[in-house]
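The structure under discussion appears below in the form of structure tokens.
For this depiction, one protein chain was excluded, whereas all remaining protein chains were kept in their positions.
And now, chain A:
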Amino acid sequence: MLIYTFRRLAEMILTLFIIATATFFLLAAVPGDPISDRVEKLPTQIRHNMYAKYGLNKPLLQRYVITMKGLAVGNFGESIIYPGQTVQSILHDKLPASARLGIQQMVLGITIGLGLGIIAAMKKNTWIDYSIITAAILLISIPHLIFGLLLQKMFAGNLGWFPVIGWPKGKDLWTGGWEYTILPTLTGCFAYIASYTRLLKTSMLDVVNQDYILTAESKGISKARVVLKHVLRNSMIPIITNLPMSIAMCITGSFFIERIFSIPGIGMYYVTSVNGRDLPLIMGQTVIISAIYVTVIFITDVLYTIVDPRIQIQGGRK
């Protein structure tokens, strides 16, 4: 296990290095640089000085070395579009709102999704099953943007039950101001409901047809007990292995939902930094998100062995 962990760690670092290098050169290959829009209209002398200020007049390889050196010590550099801000300061300011929203969406969505999944599996091939699955497919097909605007217009605009925009701040950041969070949470939770309903239903149906379930049923164990003790536990394998990925995704924010409800989250920064070719921000975000993902993949692999004893890690092989 220890050797395995070390090997995976080395692989993770190599992966991150390759991702960072690829991102850097891909960005260099795309036309445009972070300040071209800003300097276009300016006199030549001012343009030269601005390129020099941001180091954009240096040769490509030299900039690559500077960038990678910075990454190695966790210094991603200052944003070019947002002066005085770094990846760290943006994450510090903006991640809490995105994370709270994501966690609320996930907790609500997965809870409802699993409940509906159980019902759909238990009542398979009945109208209940069909309507749950149809609704799930419908919900997952409606874009967040439309859903959010609809909820906002109905419940905040027409009925006035909730504020139209806003997000709790200060001491309410994590545990207060619930009225602000309800509509955005609802908007985002449907994706989880839809995917987890279908995931659990499929996986339960797989398990239900296994021999050991037949055995349990033939022993005369009550249906509820069979479901709780045997079916559900074994159906959880795909759910548990899906969960870390969901968590990684949920804290990285949603551009559309944050935009509709004016939530001070991180989602916007991914989009604007790429459109603006804001190299320090793009590199920093890419590396951090990649780091989260490779870690999550590692955790998922370990989780497999815990929930499914058939999978084992031995001497660096699995």
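Please note the rule applied: contacts are C-beta pairs under 8 Å (C-beta built on N, C-alpha and C of every residue); 3 or more make two chains touch, one makes a residue touch a chain; residues count from 1.
Criterion: contacts and distances are computed from a predicted model.
The listed choices are "Glycerol operon regulatory protein", "cytochrome-c oxidase", "Peptide ABC transporter substrate-binding protein" or "4'-phosphopantetheinyl transferase superfamily protein"; the UniProt protein name belonging to the chain that is not shown reads "Peptide ABC transporter substrate-binding protein". When the missing chain is restored to the complex, the residue among A:Q85, A:N242 or A:S290 that touches it is A:Q85. Note on the undisplayed chain: of the listed residues A:I165, A:I213, A:V226 or A:L303, the one touching it is A:I165. Seen across the whole complex, the unshown chain contacts chain A at 30-32, 36-46, 49-50, 52-53, 81-85, 93-94, 149, 152-153, 156-157, 160, 164-165, 167, 169, 259-264, 268, 275, 277.
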